[in-house]
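One protein chain is absent from this view; the other protein chains keep their places.
On to subunit A.
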Amino acid sequence: MDAMGDDVVNDWINQLPDEILVDIINRLSVVEAARTSVLSTRWKYLWTFITSLDFHSPRGMWKVLNKLDENEQSIKWTWGAVYRRYDREILVKRAKYICWVNKVLELHRGSSIDELKVSYELYDSHERIITSWIRAAISKGVQKLELNLRAAWGNRQYTFPKELSSISSLKSLSLSGVNVTSEIIESLVYNCPLLERLCVANSRPWLCLKVVISSIRLKHLVIEGCFSNEEFEISTPSLLSFKYHGTGHIKLNVQNVPQLVDLYISGYNLSNMIRPFINYLTQLETLELHFYLCEDNTRSPLCELPKLRYLTLSVSAPGAGNLFVLTHMIRACPFLLKFTLKFQLVGPRTERAIKQFPKCAHEHLKVVEFIGFVGHSIDLELAFYLLKNSISLEKMIIDLTSPFSRGNYWDFEDCEEKKEEKKAARMRARKLKEKAPKGVKLVIY
């Protein structure tokens, strides 16, 4: 296959038309795409026609901080010392990042940019530059725009420019770590005629009391981590999915969402958070609830959810807790196909005898998934229960990776302690094999 000995050289890839080559290059990271410029004269400018520009920084700022922590044991470990070093590193890296984005946008020759993603610690003082990037993308018909800016402590967030709130080509907008006022959000929703997906996360100074989201096009809405008692009034007949992730310190006023089928809700007080959706629960097909296991959150069982097919419960609980209460929720969904438990153990590991839960047939449940399985009594007994009572069960998936650390800054999955824990959990997961009825496939990741 190699060049060696191949006298008749098949110049396969050169037979392909430019648009296919660009399609291939478009699937690479921007860095790898640019690297193809050196392959041959034909490839020199092909990469400048890519339509997806994802300026994802491979090494996030938190990793820089972690690295300092490891390498410089000699530094007296005070926050001040770390931050000073961190500041210096960050300045150099940030300058490089900005140059990089500028350069690629300047070299870009294609007539369209479908997707622009900026992911870096940038803030208010970079306003001019960030806005110029957005303008460049708008001028080439951007459909998907994502700003993930994460301003560090004490820095003011970049404010999304009001004059750019009417983008005719925009279908999906995600703003994280960006300051948006209610006026801007309302204007974006109203003035972007194709906008189907909107995500607003970690916006700090809202300085507003009420945001009205009223649209006949918006299909997906995500609100994350905003917490200063904002009030959201949602009246969106086209809405299919809604996600709120945060502490629950917001007020939701929901009406006219007849198409809503996919809901994600979190908060300290679960029933408070569900209440605004009470009229729409029976139409849901997918539901994810994220909460801390305590009596308040599980006292009132859900009403019957006849259309629900996929239920995910994201639960943090102490080892001494009892997940049996969750079976009420499963029972409330008579036609459930898949149940997923995302589990996070809090506090010390408490071992106790395994409890037997009362029998109850879950007739349609085909797939059960445990993410963050630890294999202590608390989750093992629920797994046993589901194996016994799900009479149509085909598959049980046991995933040992913690659900909440995956892919974020606090991803310590590779550290030795975690590896040992996982090994032990894997051993315990094998116990399920003995209890699994014939015909149930058990997969351990």
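The rule is short, and it goes like this: contacts are C-beta pairs under 8 Å (C-beta built on N, C-alpha and C of every residue); 3 or more make two chains touch, one makes a residue touch a chain; residues count from 1.
By our rule, contacts and distances are computed from a predicted model.
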Any idea which of "SKP1-like protein", "Mitochondrial distribution and morphology protein 35", "Eukaryotic translation initiation factor 2 subunit beta" or "Parkin coregulated gene protein isoform X1" UniProt assigns to the chain that's been left out? "SKP1-like protein"
One chain isn't shown here. Among A:I397, A:A424 or A:I444, which residue touches it? A:I397
For subunit A, which residues lie in contact with the unshown chain of the complex? 1-3, 6, 9-17, 20, 23-25, 27-29, 31-32, 34-41, 43-44, 96, 100, 103, 240-241, 259, 261-262, 285, 338, 367, 369, 395, 397, 443
